[in-house]
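Complex shown without one protein chain; remaining protein chains in place.
After this line comes chain A, so read on.
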């Protein structure tokens, strides 16, 4: 199963919120994938096993996997474009 990782500063609010939104979108689109919210300190360690990175803070380096703008999922602004990228990355 493909894996989506969402990371924010402390892993308590924003990443949880965005992860739950991503989960809901995927289930509506009937795409199965694991979605995990983590704090950014765990990212380097965990991202190796992931297929898509949803970034809340601006990524400081490239991880070689599709990287999406998490703020779009949070605020809803520009979300459609990110959803399309998400679906493309999980196909």
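Methods note: a residue touches a chain if its C-beta (ideal position, glycine included) is under 8 Å from a C-beta of that chain, and two chains touch if they have at least 3 such contacts; residues count from 1.
Just so we're on the same page, contacts and distances are computed from a predicted model.
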{"item": "Chain not present in the shown complex, as UniProt names it (candidates \"Amino acid ABC transporter membrane protein 2, PAAT family\", \"cytochrome-c oxidase\", \"Transport permease protein\" or \"PTS system IIA component, Gat family\")", "value": "\"PTS system IIA component, Gat family\""}
{"item": "Option touching the unshown chain, where A:40, A:65 or A:89 are the choices", "value": "A:40"}
{"item": "Contacts of chain A with the absent chain, listed as residue ranges", "value": "8-14, 16-17, 20-21, 37, 40, 55-58, 69-71, 74-77"}
